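Notes for the one structure printed next.
In this view, the complex is presented without one of its protein chains, the others remaining in place.
Chain IDs A and B follow the sequence of writing; residue 1 opens each chain.
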Amino acid sequence: MARTETNDKTTRLDAIGARGRLADRLEQVVLYAILVVLALCYVVPFLWLLSNSLKTPSELFTHPVKWLPATPQWVNFRNTFTTFPFMLYLKNTMIVVVVNIIGSVISNTLVAYGFSRLEWKNRDRVFVVVIITMILPFQVVMIPLFILFQKLHWIGTFLPLTVTCFFGNAFFIFLFRQFFMGIPMELSQAAKIDGASEFTIYSRIILPLATPVIATVVIFAFIRTWSDFIGPLIFLSNDKLYTLALGAQQIMTAYDPKWELLMALGVAMTVPVLVLFFLVQKYFIQGIAMSGIKG
Amino acid sequence: MALANKKRTGGERLTVILFLSPWLIGLAAFTLYPVVSSLWFSLTQYNVIKAPKFLGLGNYVALVHDKTYLTSLWNSLFMVVFGVTITTAVTILVSIILNNRKIKGLSVFRVIFFIPTLVPVVIVAILWVWILQPQSGLINSVLGIFGITGPGWIASPAWAKPSFILIMLWGAGGSIIIYLAGLQDIPEALYESAVLEGANFAQKTVYITLPMLTPVILYNVITAIIGVLQWFAEPFIITSGGPDNATLFYGLYLYQNAFQFFKMGYASAMAWVMIVIVLALIFTLFRLTKKYGNSE
Partner (left out) sequence: MKKIAFVLMGATLFALGAASLSAEDAVLNYWCSWGGDSMKWDQWRVGEFTKATGIKVNNQYVEPDGGIQNGKLLAAIAGGNPPDCVVTNAYSQAYSFAAQDSLLAWDPYLADIGLDAGKMMPGFKGMMQYKGKTYLMPQDSNVLFLYYNVKMFKEAGLDPNKPPKTLEELDKVAEKLTKIKGDKVERYGFIPWVDNGGDPFTWSWMFGADLYDAKTNKLDLTSDKMVNTFTWQNAYARKYNPEKIKSFVSGFGGMFTPDHPFMTGKVAMTITGNWFTNAMRIYAPKVEYMVAPIPVPAGGRANSTPLMSNVFIIPAGAKHPELAAKFFKFIISPEINANNFDVWKSIPVTDKMFDSVSWTKKGDPTYKVERILANSAGSGHPAMTKVSAELGERLNSLRDAVIYNDKDPKPLLEDLQKRLQAELDKE
């Protein structure tokens, strides 16, 4: 009986193999083609942005469309940096971003530790509350937060944009917790026997092990803060404190937007993020995989 | 393990609280307090300068009669139904194709799809204004090469929402990464036995991949729905809600009421309706996937 079955299987595999190789290849080609077309659709807008940033104003508006500039106008970039307070806004954006990253890593690792490495009653039930807060749309809290910050006289400063990061973020707590739960409890126990406090375990053992997920959170926090628009729009009023995102929109709504500079600004704002991403790509992918979002 | 459970000293409790303190404070100050206040404001007429005036359910009643509100609701639901569905389908397809080990250049493709999510929203908006321009924008110029006259995109009430679906698709790279991670977890053996049975690509996808991916799909869909309802920056910058309110999405109309029309109470009511809708959608989704997931 068994013999026949195995024979059947092998025969079938052979049959599939022979016929299948052609169909298989065809399938591959079609799928690959779809992929390439889609990838092109994703990449072309960038190239368009880059191309536009190097055109002269009149080249921008020609009919029909001019695909490439006659001569690349690198001067657009220089003008962007001089006429637009790029450096100032960059500095502001960096302040907010760096403080955000620090706050996000510190506070969320602490909280995630509490939800994963410490045992206490109802721990997992309370964690569900964390998950629920992830669902909360920003618009719901936007107005009361605004009024709260108004009462504190924080409107017009960086404080509303940065302080909240020191108090936990549901998504990041989730990511860190998933990771921490994967670290064997034996490590903690061994350390405790040696007399280590929870905090020491946290800082000396858990954190160093958590590099991939920390890298992931750093990237997420960076991207989120770097592009944040509605926050600065609502909470900042002094243009000396504007971030790049807000400054860019400001140029656009002027009656006389210099589009070629805006395009150059667009490139200038995107490049740092790209660079950062390429540097930490490995960690990032690893981090997502390990985070068990899929779980 | 048993050791840790037995010691329930005050010191331990304190440690827990200390570790959790950032979140606890944040929860109280930045979540609970605003949520409760927002509920209170939704029952008032409040222009921020003067004290709020109690209205009872007046704002909610007004919402039902507000044609513009209903339009914004319809617009956002349209995006949920069509935008999220199309985006989910495309991203899953791309992820599955990419997951095939025989595909060369996986990491290059992965990066290409993901990078648009890194572009700041303001730049995305500016870029897409140029891409969607009816006369000399990128899309219509490309279509022009093939002799097709492109539609009005953001200049046309009928095509404005599809324009935003395109924008949504372009920014969906994050879901692709997450799907890829989820796909890695599906055992190769399952696929092998399916091939033996003579399954083709479509069958493999429907009977193996999708059921195994259900939790991931659920997560991405929920995140996308929340994102769509809140969507603000691009509609604000590109179309300001036009033409003819075609792109007046929920989040944008909320902002207008709060910061342009001096109607914070009304805007808060809108925010609360948003929560209810989100919860309802999530609940429905969970129910649906339970049914589907169980039919393995």
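The working rule: a residue touches a chain if its C-beta (ideal position, glycine included) is under 8 Å from a C-beta of that chain, and two chains touch if they have at least 3 such contacts.
What you are looking at is a predicted structure, and each value in this text was computed from that prediction instead of being measured.
Every visible chain touched by the undisplayed chain in the complete complex is listed here: A, B. When the whole complex is considered, the residue among B:54, B:74 or B:261 that touches the unshown chain is B:261.
Among A:112, A:173, A:206 or A:234, only A:234 touches the chain that is left out of the view.
Note on the undisplayed chain: of the listed residues B:52, B:105 or B:157, the one touching it is B:157. For the chain missing from the display, the contacting residue among A:54, A:147 or A:285 is A:147, taking the whole complex into account. In the full complex, chain B touches the omitted chain through residues 45, 47-50, 66-68, 129-130, 133-135, 152, 155-158, 242-245, 255-256, 258-262.
Although one chain is not shown, part of chain A still touches it, namely residues 57-58, 60-61, 95, 98-99, 102, 106, 146-147, 149-150, 153-159, 162, 203, 207, 233-235, 237-241, 249-257, 259.
Criterion: only the chains that are shown with their structure count from here on.
The centroid of the Cα atoms in chain A and the matching centroid in chain B are 15 Å apart. Of all residues in chain A, those touching chain B in their complex are 9, 12-13, 16, 20, 23, 27-28, 31-32, 34-35, 38-39, 41-46, 48-49, 52, 61-65, 106-108, 110-111, 113-115, 118-120, 129-130, 133, 135-145, 147-148, 150, 164, 166-168, 173, 185, 198, 202, 223, 226-227, 229-230, 234, 244-246, 248-249, 252, 262-263, 265-266, 269-270, 273-274, 277-278, 281, 285, 288-289, 293-295.
Those residues of chain B that touch chain A in the shared complex are 1, 4-5, 12-13, 15-16, 19-23, 25-27, 29-31, 33-35, 37-38, 41, 48, 90, 93-94, 97-98, 100, 102-103, 107, 109-123, 125-128, 130-131, 135-138, 141, 144, 170, 173, 177-178, 181-182, 184-185, 195-196, 198, 200-201, 213, 215-216, 219, 222, 226, 229-230, 232-233, 237, 251, 254-255, 258-259, 264, 267-268, 270-272, 274-275, 278-279, 282.
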